[in-house]
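This is the structure I have questions about; it appears just below.
Note that this complex is displayed minus one protein chain, with the remaining chains in position.
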Amino acid sequence: MMLRFNFTLGLVLVVLVVLGAILAGHLAPYDPIMDADLMNSEMPPSWEHWMGTDGQGRDVFSRVLYGARVSLTVGLISQLINSLIGTSLGVSAGYFGGWWDDCVNGLTNVMLAIPSLVFALAIMAVLGPGLPSLLIALGLTNWSWTCRIARSSTLSLKNQGFVQAAKTAGFGDLNIMRTQILPNILGPVLVIATLGIGGAVLSEAALSFLGVGIRPPQPSWGNMLSDARELIRTAPWAAIFPGLAIFATVLGFNLLGDGLRDMLDPHMRTRKA
Amino acid sequence: MSDFLPDPILSVRNLRLGIGSSHRILHSVSFDILPGETYGLVGESGSGKSVTGLAIMGLLKRPLTVTGGTIHFQGRDLLRMRPRERRQLRGDRIAMVFQEPMTALNPLVTIGRQIAEMFVIHRGMGWPEARRKAVEALESVRVPAPEERARAYPHQLSGGMRQRVMIAIALACRPDLLIADEPTTALDVTVQAGVLELMADLCRAEGTAVLLVSHDLGVIANMCQRVGVMDRGRLVEEQDTRNIFTNPLHPYTRGLLASRPRLGSRGLGHRGRLTELEEVVAAKDRGRDMPTLITPRGPRLAEGAGV
Partner (left out) sequence: MMRFILRRTLQMIPTMLAVVLIIFVIFSVVPGSFITSLMSEGRNATNAQVLTHLNEQFGLDQPLLVRLWNYLWGLAHFDLGISYRTREPVWNVIEPRLWPSIKLALCAMGFAAVVGIPLGFLAALKPGSIFDSGTMVVAVSGLSLPEFWFGLLLMYVFALNLGWLPSFGYQPGSIRHIILPAIALGVSPMALLARTTRAGVLDVMNADFVRTARAKGLAEPRLVRSHVARNVLVLILTTMGLQIGALMGQAIVVEKLFSWPGIGSLLVDSVSVRDIPVVQGAVLVIVLWFLVINMLVDITYALIDPRIKVG
């Protein structure tokens, strides 16, 4: 039941963040970019500004809400790209074997050797800052684990004979991959994807923090933290809340992913609490 | 008839075991083992025979618990002892050999050290002396080149060898009772006889009582003086080995014996599955609303009790 609790908490957090992002336009009391009141800068949390104001007098709460849009967009879309790349490479490598498998394996090994942040940084340097670049950079970085799992699952499925049976029955390769293999690997891939969304959110925040991701004044939790660095003494809330948002979001996806993993694991299902 | 019957070394009375309060695994099992005797516990998988052995050793894993009864060893109730005292008996006075030799030993520690450990903790020896005793122990279980083997790691030994090592460990401190849970089931047929013979010889030499748990009637027939038959958590029959094979009393036992594949028998004939017993329990033994052939409340049939 501990697991159930984790999963529920994760779900709640994720739903909250998603709602916050979608409804930002309605929930945010101020405009995140334009409502900059320098007279009111660096004000602590109050009734007018639930999370206080930042160095340029902008409402932190509104910026946090809009920042959720960025983070979720990057997280979901980049992870989708990752999963697509990883699954297609992994399944095809496991299915066809031979030199293609060797190629994919080699490429995966190389990708695993390069730390993801480093790789993303390099790509961002080339593409320049901004949302589309972030999507591409992060989408190209984190597919290795999905590929590995997809490949090994495909291999074990291949060995179980019903792929062979389907072939003998005359089904085409693509058909087999689609109907036999994909449904069976969906579980683990989903788990990795969920955990990966959390990772992508962290990466986006890090890149924006470093100045190569989303550029101000467009709010991203990462660049909000970067701005708040100078204000840490005078306006710590400008740093606390964006970071808390990142933490809550990533925690939510991590709990969700862990919960999914435990639910899918047959060992856990048969164990009594 | 002898008028001098020694006190049983192990006396299990009304042992109840289960998961929580709802699920019962053992329903009031009782039997005695006399000193030096080899007692067999036979039954199908799930009959509760292995779990009985574990309960005696105190090695039950959560959520299994003993829910009632007593286990008297040399006059003292193991279930009422303090954990520390019980632990001191383990390995020293009561030892156990398990079914699966391939995973029973620590893969990262040498054989010699794993045997020597017994002497260090139970006899207070220093490691050098204990290692020497370990080599002696390997000799006693007929392992060739014992000094070399003592320096080897478990993965370098075959299954049969590892089981001999397990026996060496179990008998290192010359316990009074050895519990052997399917000791040869996982071994090659060609190796089984040797290991069983070894066990029998060593136990006979030291006067060690043995509780031999097995589903293999052949093993039981060869090794045990008395046999208890277990079915679904109940001890349904207990007899001298000779008698039980020629004159099984309980329908379940009869079914068990009948389901042995017999050389030369043709067709299914008597070789029905255990679930298709032809016997009917006598009316007075049948439970009131029991539609089944064998009533769960079937009385325990002992030698000479009559139906």
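Note that the chains are named A and B in the order they appear, and that numbering of residues resets to 1 at the start of each chain.
Everything that follows uses one rule, which is that a contact is a pair of C-beta atoms (placed from the backbone, for glycine too) under 8 Å apart; a residue touches a chain by one contact, two chains touch by 3 or more.
In this text the structure is predicted, and so the values were computed from the model without any measurement.
Chemist: With the missing chain put back, one of B:Glu37, B:Glu117 or B:Asp231 would touch it. Which one?
Modeler: B:Glu117
Chemist: When the complex is taken as a whole, what residues of subunit A touch the one chain not shown?
Modeler: 2, 6, 106-107, 109-110, 113-118, 121-126, 198, 202, 205-206, 209-212, 225, 228-229, 232-233, 236, 239-240, 242-243, 246-247, 250-251, 254-255, 258, 273
Chemist: Please give every residue of subunit B in contact with the chain that is not shown.
Modeler: The list for subunit B reads 57, 59, 87-92, 95-96, 98, 100, 103-109, 117-118, 121-122, 153, 155, 166, 169-170.
We adopt the following convention: only the chains that are shown with their structure count from here on.
Chemist: With chain centres defined as C-alpha means, what is the inter-centre distance between subunit A and subunit B in Å?
Modeler: A distance of 55 Å separates the two centres.
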